[in-house]
Each structure stands twice: as structure tokens, then as C-alpha cells.
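Before anything else, here's the structure in question.
Shown here: the complex without one of its protein chains, the others still in place.
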Amino acid sequence: MRLDTILRVCAKLFIPFIFVFGLYVQLHGDYGPGGGFQAGVIIAAGVFLYAIIYGLSAAQRAVPKGLVEFMVPMGVLIFAGTGIYSFVVDTNYLDYNNLAHGDAVEGQHWGIFLVEIGVLVTVASTMIAIFYAFAGRGRQ
Amino acid sequence: METVINMEALINMVLLTLLALITLGIIRVRNLFAVVVLTGAYSFLMASVMIVLDAVDVAMTEASVGAGISTVLALSALYLTKTEEAPPRYTAALPLFVVIGTGAVLIYGTYGLPHFGMADTPMNTGVGADYLARNYQETGVPNVVTSVLASYRGFDTLGETTVIFTAGIGVLLLLKRFRQEG
Partner (left out) sequence: MSIVNEIIANYNYWITIFLMLSGLYIVVAKSNMIKTLLGLAVFQTSVYLLYLSPGKILGGTPPILEKGIEVYSNPLPHVLILTAIVVGVATLALGLALVVRINEAYGTIEEDEITAIVDREDHAE
């Protein structure tokens, strides 16, 4: 795989667009199809492509293992933390009406945005961590 | 009553028939590489069916997850194990009997279900219609799926995220080599 020029050039061309598309799907999720789950999977697929074409060690230099394993619980914490914050600003758990201090629609926008970020982080990092685990196992 | 064939329903039926044919392939083929590739094709067809059924968010997820991630994961598992299924040792009579019996009961059950594409079923007039009516005033987000996912059913999504997290931890515990770096 390492000497395959066409694959390497094409992958290099595609990978930035995959990440941009992932971010578009994430941030445009309020207005079109998309959201944290899809964006997380698309970003993870970009990392998979890089790892398959350029090798696992190159991918782990770009996206370190430790960072990925740190992000797995981080996403759940962002999600649950949004819930706790909305609990503190005098409404119920995961009720975003008062997040923007008064304006309910604005609060809902913020709540949905933060929660989707949490989902994105969890899904993308879990998928990458699973792939690293499978790819790093090696045949016995 | 006059027979009117709706175009949406027709496309839906053609795609579903292809889906059933691919499933027969998945059952019969014994080379596991071929089975994984067939599963990828199955997922893309399933995504097309979902677009016809108006579930665009779900179709996007199925195309990226089913055809992308799970194919890669299944291939990496095949690399670590074996790629050929052993020939069957027992006759398939008993499983076929169980399956056909279950199928007969389920098909009998479909006669009590609402017909395809109707708007006045209990499912489509209940909480789903309520979300559609309330959504824009309350959240200002045009995509109802996103707002229901993150706001109205936030607890549900929190639970699902936790399940993904737990599954990830499980895979790391099973497969990661903790002693030597590799």
C-alpha cells in the first residue's frame, strides 16, 4: 500500500474535504439533515482513510492515541455537564429554556449546540479508539 | 376502488426487493470477505430505502455507519481471524422450521397494522404530530429530528451516548495490549 502513488495522492486530496464536510454536517444540523452522530462518524471515517493509506503509526502521530482515549469520556461529560448547567440555572436537568438567561429560543439553540458537540466528540473518538484497538492488535 | 400505483410506493417496493435478494446472498455465500462486501451493499440500499421513506437523517447515518465504519471494522476483525466459513455440519431443517413458524405468525400480525403511507394512523397523529406543531415556536430549529434528538428527548440521547462510551471502553479492555506498546 505504501508505494501506491494514485491512492496516496487521491487520499491526500480527499481527506481535508471529508473533515470539512464533517464539520458542515455538524454545524448545519439545525437546518438540514445531519447532527453530532453523523458528523462524528464522518470525521472518524476520515481518520480511518488516513490510517489505511498511510499506515497506523502515521495516523497515530496526527491523532494521538492518548488524546483519543481522553476524548471518549470527555464527550459524555460535555453532554452531562450541559444538563447540570441547565439544572443550576433554575430549570430541570437537560431543559435548555433558561440557558441564555431568559430567551427560551436562544437557550434551546445553545443547549442543542452544546449537546451535539458532546455527541460529536464521543462518537468520533470512540470510533477512532475502536479502530486503533483493532488495527494495533496484530496477528498472533 | 380504483388501483392507483403511487410512484413513491413503487420505488420503495423495487428497492426493498433488491434488499431481499442481497439478503439471500448474505445467507448463502461462505466466503466471509464476500459477505462483508455484500453487507456494505445492503447498507447502501437500506440508506436509499430510508431516503424514500423521508428519513434523510437516518439515511445519512446508515450510509456512513453501515457501509463505512462497520465494513472497516468487520474487515479488520477478519484480518485477525479467518476468512472462510466451515461447511455446515447439521441439516438446516430445524432452524428453517423455527423461522417459517415465526414468519407465519408475524405475517398474520401484519393484517392488524395500518396500511403503508397513511396519515391518519395512531402513530402519525400522536406525539410525532405534536412535535411538528410545537417545534418551531419552542426551539426555532427547522430540523425537527435534531431538536427532538437533542432537546425533547435529551435523556434518551444521553443514554445512547453513554452506551457508545461503554462499548468503546469494552473494546479497549478486550483488545488493547497494556504491557508492550504496539
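Letters A and B mark the chains in the order given here, with residues in each chain numbered from 1 onward.
By our rule, a residue touches a chain if its C-beta (ideal position, glycine included) is under 8 Å from a C-beta of that chain, and two chains touch if they have at least 3 such contacts.
Note that the coordinates shown come from a computational prediction; the quantities given were computed from them, not determined experimentally.
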Quiz prompt | subunit A residues touching the omitted chain (full complex) | solution = 31-33, 35, 37, 40-41, 123, 126-127, 130, 133-134, 137, 140
Practice problem: Since one chain isn't shown, list which residues of subunit B touch it in the complete complex. | Solution: 1, 3, 5-6, 8-9, 12-13, 16-17, 19-20, 23-24, 26-27, 32, 35-36, 39, 42-43, 46, 49-50, 53-58, 61-62, 65-66, 69-70, 73-74, 77-78, 80-82, 85-86, 88-89, 92, 95-96, 98-100, 102-103, 106-107, 110-111, 113-119, 121, 123-124, 127-129, 131-132, 135-136, 142-145, 148-149, 153, 156-157, 160, 163-164, 167-168, 170-171, 174-175
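The working rule: only the chains that are shown with their structure count from here on.
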Quiz item: In their shared complex, at which residues does subunit B touch subunit A?
Solution: 56-57, 59-61, 64-65, 68-69, 72-73, 76-77, 79-80, 138-143, 145-147, 149-151, 154-155, 157-158, 161-162, 164-165, 167-169, 171-172, 174-177, 182
Practice problem: Would you pull the subunit A residues touching subunit B in the complex into a rising list? | Solution: 25, 29-38, 41-42, 44-45, 48, 52, 69, 72-73, 75-76, 79-80, 83, 93-94, 96, 104-105, 108-109, 111-112, 115-116, 118-119, 122-123, 125-127, 129-131, 133-139
